[in-house]
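A single protein chain has been omitted from the complex, and every remaining protein chain is retained in its original position.
This part shows chain A:
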Amino acid sequence: PQGDYIELHRKRHGYRLDHHERKRKRDAREVHKRSAMAQKALGIKGKMFAKKRYAEKALMKKTLAMHEESSTRRKVEDEAHEGAVPAYLLDREATTRAKVLSNTVKQKRKEKAGKWDVPLPRVRPVAEDEMFKVLRSGKRKTKQWKRMVTKVTFVGPSFTRKPPKYERFIRPSGLRFTKAHVTHPELKCTFNLEIIGVKKNPNGPTYTSLGVITKGTIIEVNVSELGLVTPAGKVVWGKYAQVTNNPENDGCINAVLLV
């Protein structure tokens, strides 16, 4: 048979006499078969199927609710204008002033504490034994002054290792990253930008100097491809971003741009 032989056969001979009946019954049976499978399927298959089915159910419920929306009656909500104040409170101003005052107090406190307005103000502290792995060296493997960094690091392009004999902190090359996935908080899109340097690691200045990147670290990224321009007319090519994931667990650095 060549070409559209199926359609040709249908055109010439039509359908089987019981075709439509059988099709209808088969489709009706599908429902029962699906439910039987849902009840019988075990293990991972069962879970996946149940998840899919639940999604379908939720969607169906939503559409039904939407259809019923037009027929149900709802209470009419009078939108209260923001800042509207009832008549007996009209002459009061003291409260608003007080708020302003407490805000300034809060800001001062924040500045003292060193908490900045960043997306992740607080992060889980990373202990030293979690950060470093002790390497034994020496002829009898008794010396334990070497440390290997277990987290992701950034070393600059002009980095050269110290002679191995004197190297105290080892940053393995497998854990060195040069690029980060940076999200612009307003545009909501993500770019793959190069890291220029590590500005501050909240766990301590040692880590900052080593270039260790953990969750909450502020890094400086090359944003020249975004094409940002200062009001003065100069092209912005470096901006700060804060790391939002654990890079050693995910294999990549995700950050949020600090605008």
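Just so we're on the same page, a residue touches a chain if its C-beta (ideal position, glycine included) is under 8 Å from a C-beta of that chain, and two chains touch if they have at least 3 such contacts; residues count from 1.
Just so it is clear, contacts and distances are computed from a predicted model.
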Q. With one chain of the assembly withheld, which option in "Nicotinamide-nucleotide adenylyltransferase", "Platelet-activating factor acetylhydrolase IB subunit alpha2", "Large ribosomal subunit protein eL14" or "Nucleolar GTP-binding protein 1" matches that chain's UniProt protein name?
A. "Nucleolar GTP-binding protein 1"
Q: Check each of A:21, A:56 or A:250 against the chain that is not shown and name the one that touches it.
A: A:250
(Q) Which candidate, A:175, A:198 or A:255, sits in contact with the chain we can't see? (A) A:175
Q.
I'm checking contacts with the chain that's been left out. Which of A:40, A:75 or A:168 qualifies?
A. A:40
Q: Based on the whole complex, identify which of A:11, A:81 or A:122 touches the chain you can't see.
A: A:11
Q. Out of A:137, A:150, A:190 or A:222, which is the one that touches the chain we can't see?
A. A:150
Q.
Contact with the hidden chain only, please: which chain A residues?
A. 2-5, 8, 11, 39-46, 133, 150, 172, 174-175, 246, 248-252
